[in-house]
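The complex is shown incomplete by one protein chain, all other protein chains being positioned as in the whole.
Should a chain be cited, it is by its letter among A and B, assigned in written order, with residues numbered from 1 in that chain.
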Amino acid sequence: MTISPPLDAPPTPQGHEAAHANHSLTGFIIFLCSESVIFLAFFTGYAVLKLSAVQWLPSGVEGLEWRTPLLYTVVLVSSSGTVALAERCLSKGQLWGFRAFWLLSMAMGAVFLYGQAIEWRSLSFGITSGSFGSCFYLLTGFHGLHVLSGILLMALMLQRSFRPANYAAGEQGVIATSLFWHFVDVIWVMLFLLLYAWS
Amino acid sequence: MTSTAGVDSRILKAPHPVPGAPDNWKRFFSFNTDAKVIGIQYIATALFFLLVGGLLAMIMRGELITPEADLVDRTVYNGLYTMHGTIMLFLFIFPVLNGLNNLLIPCMIGAPDMAFPKLNAAAFWMVPVFGVILMASFLVPGGPASSGWWSYPPVSLQNPLGHLINGEALWILAVALSGISSIMGAVNFVTTILRMRAPGMTLGRMPIFCWTALSAQTIQLIGLPALTGGAVMLLFDLAVGTSFYRPEGGGDPVLYQHFFWFYSHPAVYVIILPVFGVFSELFPVYARKPLFGYPFVAGASLVIVGLSLIVWVHHMFPSGVPQWMRDVFMVTTMLIAVPTGIKVFAWLATLWGGKLRLNTAMLFALGGLFNFVFAGVTGIMLATVPVDIHVNNTYFVVGHFHYVIYGAATMGVYAAIYHWFPKFTGHMYYEGLGKLHFLLTFLGTNLNFFPMHPLGLMGMPRRVSSYDPEFAFWNVIASLGAFLLGVSIIPFLLNLVSSWVRGPKSPANPWNAIGLEWLLPSPPPAENFEEHVPTVISGPYGYGTGRPLVEHQDEIERALLKA
Partner (left out) sequence: MTSTPQRFPLSRLIGLALWLGLLTLLSVWMGAQVPRWLPVSASSAAPLVDGLFGFETAVATFVFVGVVSVMVWVVLFNRAEKYDISDAEPIEGNTTLEIIWTVIPLVLVMGIAAYTIQVNREIGLIGPMDHSHAPASASSAAGASVPGGEVQVIARQWSWEFRYPVAGVSSTELHMPIDRRLGLQLESEDVIHGFFVPAFRLKQQVIPGRSITLFITPTRAGRYRLRDSEYSGTWFAANQADVVVESEEAYQDWLRRASRLPLQPGLSEASREYAQQLSGDRPSGYATIAPAPPPLVNVPGSNTLPHDG
């Protein structure tokens, strides 16, 4: 999936550069709405398969352990807060504050991914273990890809913050990235409810 | 393209090479970010694949001219019809419409280019890439995908040779890439229409083509991700052995049908809505009358978007869905006839009492409307459950569908190509060849696709490589029509190429039409109006009202005449 918005100004004459930059946020929001439909499709598929299943969990699997994932969920969801703090710092012109909170959010995202990897390794079923296994790995894996993309996008924005005076007039890219991060968090909350809480 | 004389001076000093300027054909093979170059790239690529898909169709009709499976092996036939459908939809009709969007939207709303030119070029270049992937599937062991363009599991999951790289996998990859390309395009078109209109051009003054493009691209944004999600699961089932759709692992094959049709029914509106836009643009020009009931025609597009997303189960009436679902989806499907009817009646009222000029573009628009109304009334029949149960998956559906996609949509595309050809190439086309093209297309379409209706009523299933002898008569006629359609492409391509190379120079506004694109030189310079975007002061289609469209219209027109 191409998820990075065209943040660079297109190679057109000077007069249109500013105008184009203004559109990136519009375009990105439209893209996010569209992207949410993929998740919606996966969620619906999951619900339909689960509701119509004769035997849902693979034999030998009791259910998912939810306490550790809940911990990682808290980490991921609070990273939405640190992203918001980073944005506030940026709007006040405190570049170092922005960088600190931004880096913290990236770290929290990475911790979440690490937790996910640990969980995958500990599970007794695989992606081919019936519809349940297929859905579990598809949903968490697809979401994990989004977390990874979010971290990479944040790294890009962090690197840009070192360009002199780059963020003097606000930065569409930072707003878009933080929107994307909130989106990824909201999706995870729904996923957590579907996969772990609904049994 | 032979001489520089008469080329608008702004073209010669334009930062990008533009259509019609001398010796710059190489730009069509480059990563050019100019929407007008990309538009022509899209259309040329699409027409190439129209020839490929058409060739496959003619082999199929050659097979079906006799009841026995004798021309090609059954496996080959199955591959042919699968690839025919896939190519025509994903490599012909969607790209050609995106080509029109690229050419028309920025010019019609007075924008210099699309909102995201690089994204635009990237979206285009994915088309040849997945085109090559799809073509390559003819060469892999086991042959191309052969489970129809629906690719229903479990039959699509059967992989006789067991290779990881097989026709079906390449097919899913190509469709997924096509989806990503279309989503990139849709983000671009919607942003451009919402954010880059000329001063004074409120939504209520926007040409209908832009309204229909906005509606169609909205459907893409909502529907395509669902198909992509469904296709990803199909790929996992095929390549990894998951059980989303495999019944033996607890999967549900009917679930795929929901995902598929949730997008693929609205996809028909993605195709037909811009063609409605073309009709709405052309009828006023050639009838010399304003579009009848502009706000209703514009609003009807939005109603169609809403309804198109809640009708998909009508493709699944025999799939084992409960009776209440059949009734609900029948009613929603029937409702679509209402906004569509509003449009058809608006066009008729526009034509009524007009001063019609029957050039090639207008003939194609009228022929397209004729075929569309026929497809519309058979569509109502298909919506009603008991009749659908009988004709579902028979040639009746194939006939209905081709009346929409070829009879209405492709003829509408031809109309658009002829109408705007002078604008974007700077050359007039030849009317004689154009009318010959129309005649052959109109006859061929009806000869090819009408016989499919009686065949379906008699009970001939679609996708068959052989059939019972009682179906032979109508099949022979359909095959003759198909070959006629093949011939009809010759005058078309001849006309395009020869007119572009040595056709007479076109003035800025050869049809005396109203619209921002006709206030640009032919062909328009790279950045359209550049910084001199006119201020729009009235709604579109003011034929006979004497109302100027923009401020200082007289001066702009005088300047165009002088240049």
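We take it that contacts are C-beta pairs under 8 Å (C-beta built on N, C-alpha and C of every residue); 3 or more make two chains touch, one makes a residue touch a chain.
Since the structure is predicted, the reported quantities are computational estimates derived from the model, not experimental observations.
Asker: For the chain that is not shown, enumerate the shown chains it touches in the whole assembly.
Answerer: Counted over the whole complex, the chain not pictured touches B.
Asker: Would you indicate which residue among B:S465, B:S479, B:S499 or B:S522 is in contact with the undisplayed chain?
Answerer: Final answer for the missing-chain contact: B:S465.
Asker: One chain is left out of this view; which of B:I342, B:A408, B:L447 or B:A478 touches it in the full complex?
Answerer: Once the missing chain is taken into account, the touching residue is B:I342.
Asker: Using the touch definition up top, pick the residue from B:T384, B:S498 or B:Q553 that touches the left-out chain.
Answerer: B:T384
Asker: So that we can see where the missing chain sits, which residues of subunit B does it touch?
Answerer: Residues 69, 72-76, 78-79, 141-143, 146-148, 150, 152, 154-155, 158, 160-161, 247-248, 252-254, 287-296, 318-320, 322-323, 326-327, 330-331, 334-335, 337-338, 341-342, 344-345, 348-349, 351-358, 366, 369-370, 373-374, 376-378, 380-381, 384-387, 389-390, 392-394, 454, 457-459, 461-468, 512, 541-545 of subunit B touch the chain absent from view.
By definition in this document, only the chains that are shown with their structure count from here on.
Asker: Which residues, counting only subunit A, touch subunit B once they are in their complex?
Answerer: 1-2, 5-6, 8, 10-13, 15-16, 19-20, 22-24, 26-27, 30-31, 33-42, 45, 48-49, 52-56, 127-128, 130-135, 137-138, 142
Asker: Give the list of subunit B residues in touch with subunit A in this complex.
Answerer: For this pair, the touching residues of subunit B are 15, 33, 112-113, 115-119, 122, 180, 183-184, 186-188, 190-192, 194-196, 221-226, 228-230, 232-233, 236-237, 240-244, 249-252, 255, 258-259, 262, 527, 531.
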